[in-house]
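The complex appears here minus one protein chain, its other protein chains still in place.
What follows is subunit A.
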Amino acid sequence: MINFEYARANDVADAVRQIAADPTSKFIAGGTNLLDLMKEDVERPARLIDITRLPLSDVEETPDGGVRIGALVPNSDLAWHPLIAQRYPMLASAILAGASAQLRNMASTGGNLMQRTRCFYFYDTVTPCNKRQPGSGCSAIAGINRINAILGTSDTCIATHPSDMCVALAVLEAKVHVAGPGGERVIPFADFHRLPGDAPQRDTNLDANELITAVELPADGFAKNYTYLKIRDRLSYAFALVSVAVGLEMDGNTIRRARFALGGVAHKPWRDEAAEAGLNGKVANPEIFERAAGLVLRDAKGFEHNAFKIELARRTIVRALIQAAHGTPQSQNNKKIA
């Protein structure tokens, strides 16, 4: 870790002013991703702006029946918050599937959105990586790519976004509130994270001088028919190989409205609106779920070690849709599936 200066932000305007004044600075919230990357010399900010004392730790109902989550709300507090546990159980489940109890106590809502890929080469500063050092090349494409992406890749980067929480936020169509030197703006969740394209160094559409202040959930939480199914190498404390978040609005056996997103397979939570639309108005059954999975994965491309993810994703989508359609009780602790 390089030596750096440390400063605290007093309020949102002060945080934005401080970051704009020094392009070598970075915000720090929970620190669980940034300090990890700084110890590896992947991130080398000359100055850290501590935002943890800003008043952004509330979870409040909005006038239109949604919920506004402050950017500093710890992941654990969010998952256990009654409003989230009862009205957005898919989000609670996704959060509790991530990291460990200690890390969730530290990790913030904003930091979770901004966490960087776990691609091995991104972490390994002696190897080329376009995300870490634009133009140096991608070591994963012909390297060890078991954890890398199968959808939306480019020939410059095949990294995935590792967050569980964000997969649920994509299904919920959350909005990201940000403050910058030019004032505030709202970014729809689908536009927040980016595909790698030819600029894999940019994970998100947040500008370098902007601060996430809140994440807003719309009223509809799909609390009856939902799931978050995470497949990984061990039952807990491991990143997803593939995960699927589902929210269905059911009328008896008929699907009124379907939404689902995949984690662990792309540079952002992956939604396919055509595949979702194909489920609307249909009676829930494995055949239509197979068809939806086929649609999502029609352009999937595997690499030497991760081609298994295509079949794994297909099966995970089908199983997650069956679980959600049946309203199968979800347990965070018993990963066996009823």
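Following the convention adopted for this analysis, a residue touches a chain if its C-beta (ideal position, glycine included) is under 8 Å from a C-beta of that chain, and two chains touch if they have at least 3 such contacts; residues count from 1.
The definition used in the following text is that contacts and distances are computed from a predicted model.
**Q** Determine which name in "Ring-1,2-phenylacetyl-CoA epoxidase subunit PaaA", "nitrogenase", "Branched-chain amino acid ABC transporter permease" or "(2Fe-2S)-binding protein" the UniProt entry assigns to the undisplayed chain of the complex.
**A** When "Ring-1,2-phenylacetyl-CoA epoxidase subunit PaaA", "nitrogenase", "Branched-chain amino acid ABC transporter permease" or "(2Fe-2S)-binding protein" are compared with UniProt, the left-out chain turns out to be "(2Fe-2S)-binding protein".
**Q** Which of A:A7, A:A20, A:A199 or A:I322 touches the chain that is not shown?
**A** A:A7
**Q** Which one touches the absent chain: A:A20, A:L83, A:L103 or A:I144?
**A** Only one listed residue reaches the unshown chain, and that is A:L103.
**Q** For the full complex, which residue in A:S57, A:Q133, A:S154 or A:S236 touches the chain that was left out?
**A** Touching the chain that is not displayed is residue A:S236.
**Q** If you put the missing chain back, which residues of subunit A would it touch?
**A** The missing chain touches subunit A at positions 1-8, 10-11, 13-14, 17, 28, 30-32, 35-36, 39, 46-48, 50, 52, 76, 80, 99-103, 105-106, 235-237, 332-334.
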